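Notes to accompany the following structure.
Yeah, one chain of the complex is gone here, protein chain that is, but the others are all in their spots.
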Amino acid sequence: MAKAQNASQKKFGKGRASMIEIRMHGRGGQGAVIAAKILASAIFKEGKFAQSFPSFGVERRGAPVLAFTRVDDSPIRLRTAIYEPDHIIVLDPTLIRQTKVFSGLKRGGTVLVNTSTPASQFDFPEEYFGAVVDAADIAVNHGLGTKSIPIVNTAILGAFAKFTGLVGIEAVVEAIEEGVPVKREENAAAAMDAYESLNVTAEEMAHTAVSGD
Amino acid sequence: MGDYRYTTVEEMPPLAFSLESTRNIPTGSWRHVRPVYVEKSSPCQIACPAGENIPAYFELVRQKKYREAWYKILEDNPLPGVTGRVCYHPCEGKCNRSPYDEPVAVHVIERFIADKNFREGKFPSVTASPKSAKVAVVGSGPAGLSCAYQLARKGYRTVIYEGEHDPGGMLRYGIPSYRLPKNVLAKEINDIASLGVQIRTDSRIGGNVPWSELEKYDAVFVAVGASQSSGLGIDGEKLTGVYSGVDLLHQLNTGGSPKIGSGVVVIGGGNTAIDAARSAVRLGKEVTVLYRRTRDEMPAVPDEVNEALREGVRFEFLVSPVKIKGRQRKVTEVDLIRMKLGEPDESGRRRPLPIEGSNFEITADTVVAAVGETPDLSFLPYSFLKKGARIFVDADYLTGVPGIFAGGDSATNPNGTVVNAIKAGKEAAASIDEFLGWRTKSNGAEHQLVKPEDINTFYFPHETRIKVPRLSVGPGTRSFAEVNKSITEERAFQEAERCFSCGSCLHCDVCMTFCPDVAISKDDQGEYIIDYDHCKGCGICVNECPREAMDLVEEDTQWA
Partner (left out) sequence: MGMKGKNGTSAEAAGLLHPSTDKVVVIEGTHSASYAVKLARVQVVAAYPITPQTGVVEKLSDIVSAGDLDAKFIKVESEHSAMACCIGASMTGARAFTATSSQGLALMHELLHWAAGSRLPIVMVNVNRAMAPPWSIYVDHNDSLSQRDTGWLQFYAESNQEVMDTVLQAYKIAEMVSLPVMINLDAFVLSHTSEPVAIPKQQVVNEFLPPRSAPFKLDIHNPRAFGALIGPEAYMEMRYKLDAAMEDARAAIRDVDTEYGKLFGRSYGGLVEEYRTDEAEIVLVTSATAVSIARIAVDELRSLGFPVGLAKVRAFRPFPVDEIRMLGQRIGKIGVLDRNFSFGASGIIYQETKAALYNALVRPKLFGFVAGLGGRDITPETIKEIFSYMMNHDGPELEAVWVGLKTHKVNEAQNTFADSAEGQQK
């Protein structure tokens, strides 16, 4: 009962301002900052304005890091930190325990997590749309990193494109090919794979949440 | 970590001063590699056949804990007074200090420790509980003594059968007293006997004691050594005045005075040849050593060769005897041929080849043949498997006969060195222990070897190697007194200080001092603790460790 009520209160992409803010959680060395920048490039390719920046500060391999992308239809003058993002991307599932990944996330916002754990076993707060993708597996299959340290930053962008529909996969692939320093084709292919592997979109979930149950 | 933070300007201190200890900031999460303390192997320890923990007893010498240092050696070798004097010390050849300045004088320190404990040192008693099984050891040379000692320490009742009148084998009968004084040997044999090892001398298995005597034992270790001199295989060997090196030394070491003439020719390049030559000098003779290769290929310990030269022994290299000539059955001349070196043989040394037509003759009244020794295995009743002239044993020193083990010169030790015999005794004892149903031998964890470039030589000033004080001996010395003298405590300390202690933590605090995160501390026992909540894995401690006793290992990641 409560769940149905909650679910019906959240709407994906409804009533939001033209500015959209995305926060990416990763660890130093995972490429979250590059991913945020590639995402900005991809979005700019589609004719919108975009800005990306890291969590301002000191970064080190393994330490939790944040990276942000801000999107708007007009030039972006806002240069503040992002406090209430619309979308969250989590590159390392262990961060969910260690950091407040949902902090400030707007009701009806999306959460995309790289994990091998099935979505059904993930305890997403009800007010958000959550999805998982095994970006690590996809990355390793494309020779990106090792099983213990996969490079998941490009694969997850493909999944993000599918899940949120915020940006087309073509623009993502193009931006990856321009934006990664090595293994361009592998990174692009990983994003494509992740895009195709995700069989759910936030839009569909919102539809189900409203009409179903 | 406290959640408390300053919230207002009024609360804040006037400067950036943290309210709580910085220990509350667990920066360890930044780490992707972690430093760990690891015990690594020094090259000396690996090179020592007996496996002595050399860095450990050097550290004990530095701490002036001579008793503990002695005990540390005794774990692997019951005869440090012997090996400190006569070992060819392969440890020093591998010393990481060599490329830096000069190798550490390990054997000098080993002897110092033995000397230091010569009078007052109390030999460690057996701590293992007694076992009912009995083991016989045939032969009281270094292999037999080592095996009996290790077995006794494990609680076995052990009996040594020795055919000679006194125990020690080649240590007693093959090594002259100017190198190894008899009282040193006797003391260390007494120490071994003090553990309850029975040494039955004048008890020759296959002679006055039948082989069947051994059947009442649960296991037997055969270590009869190699006392038969190999012949030269040339005409004239039977002439009066021709001795074998082993026989000559045996006579000297049993108080005899062999009748040798004034012109002595020793044939051979091994330690027996050098011992025979130097002994002959002490009998007042002119001595020439003939060797068919060059000095570089001589199996004798180089120091001994130097001593021989100092004492007036002459050397002729690249010559080989063809025939010993005599008149009235007595030696008069030796016919020789010049040699040259050809391709390397199976020993890796270049094969000597005669040069046609280069024959020449020298006069001599005594010829000592010291070209190798083989074991006398005539006492063995069964058809033991052989390998060449020696008993065949497997990797566990087991012969083809169940319960009968063999080692040392009679089986495993063709080079005939004392320390290899000690190794064989020690390892055979472990095999016997396992055979008798006790502890499975541990193969010992494979420790990483420390290489010269691993040492942080910044911490080690250049120091010259100790010069061992020597008895002033010159050409024609007649003294059988020990040539190399003992060293003082001060000099021992100085030499011990030169040891890098490769791979062993000495608690020098360098890691602790250099840690920029103050993440290393010491516990009540003085052991280091790394606080992984604060260690960022920078590796400075590992880099800075003077002696490679730390490693950086990959941190487990759970990013998948």
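Read from first to last, the chains carry the letters A and B; within each, the first residue is number 1.
The rule we apply is simple: a contact is a pair of C-beta atoms (placed from the backbone, for glycine too) under 8 Å apart; a residue touches a chain by one contact, two chains touch by 3 or more.
Nothing here was measured: the structure is a model prediction, and the numbers come from that model.
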Just one of A:A40, A:L66, A:V113 or A:A191 touches the chain that is missing; which is it?
A:A40
Considering the whole complex rather than only what is displayed, give the residues of chain B touching the chain that is not shown.
6-10, 15-16
Spell out, residue by residue, where the missing chain touches chain A.
17, 37, 40-41, 44-54, 56-58, 73-81, 178
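Please note the rule applied: only the chains that are shown with their structure count from here on.
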Need the CA-centroid distance for the pair chain A / chain B, whole Å please.
66
Taking the complex as given, what residues does chain B use to touch chain A?
29-32, 536, 555, 557-560
Which residues, counting only chain A, touch chain B once they are in their complex?
27-30, 60-64, 92, 94, 98, 116, 136, 147-150
